[in-house]
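This is the structure, below, for whatever I ask next.
Apart from one protein chain that is not included, each protein chain of the complex appears where it belongs.
Coming up: chain A.
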Amino acid sequence: MHSFGYRANSLLTFAVTILAFMCAIVSFSFSNQTPSAQIQILNINWFQKQPHGNDEVSLTLNITADLQSLFTWNTKQVFAFVAAEYKTSKNSLNQVSLWDAIIPEKEHAKFWIQISNKYRFIDQGYNLRRKDFNLTLHWHVMPKTGKMFADKIVMSGYSLPDAYR
């Protein structure tokens, strides 16, 4: 009853249980999160209908964001991406990711970047002419341990031209 093995076993079980409990409750410590972002479309580079029938557009975007308030001691990285959201007659929701980045540290979380879309903006069909769409900046906080959480900012009011160019 008092052998070394028995004591070591009890101690180890207790330690692992406490560790698991700590890993679990760490997910419930939310801090004040006030991220902000702005996206501008600087230019529509080109807007074509592909040979197999789908519309494709290439944009140059100007993205400004401050995601520093998302970083806590438990944050391993923040994955941020910009997606275009729009509705067509066939699909009630389309989301197309245009750009993403991995932010490993708080210092890199306040940034300004001007790029053309990293991923191709292709529709299922040819519905993009004169289309109004939202640009959303999503972030996904990946912790060192525990629950991951994600949220987004929706910016509306963007639209594509009437004709191909």
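By definition in this document, a residue touches a chain if its C-beta (ideal position, glycine included) is under 8 Å from a C-beta of that chain, and two chains touch if they have at least 3 such contacts; residues count from 1.
Following the convention adopted for this analysis, contacts and distances are computed from a predicted model.
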Could you tell me which of "Nicolin-1 isoform X2", "Cytochrome c oxidase subunit 2", "signal peptidase I" or "CTLH domain-containing protein" is the UniProt name of the chain missing from the displayed complex? "signal peptidase I"
Among the options A:38, A:58, A:72 or A:97, the absent chain makes contact with A:97
For a quick check of understanding: of A:115, A:142 or A:155, which residue touches the chain that isn't displayed? A:142
Against the chain that's been left off, what residues of chain A make contact? List them. 23, 27, 76-77, 79, 81, 83, 89-97, 100, 102, 104, 119, 124, 138, 140, 142-148, 150, 152
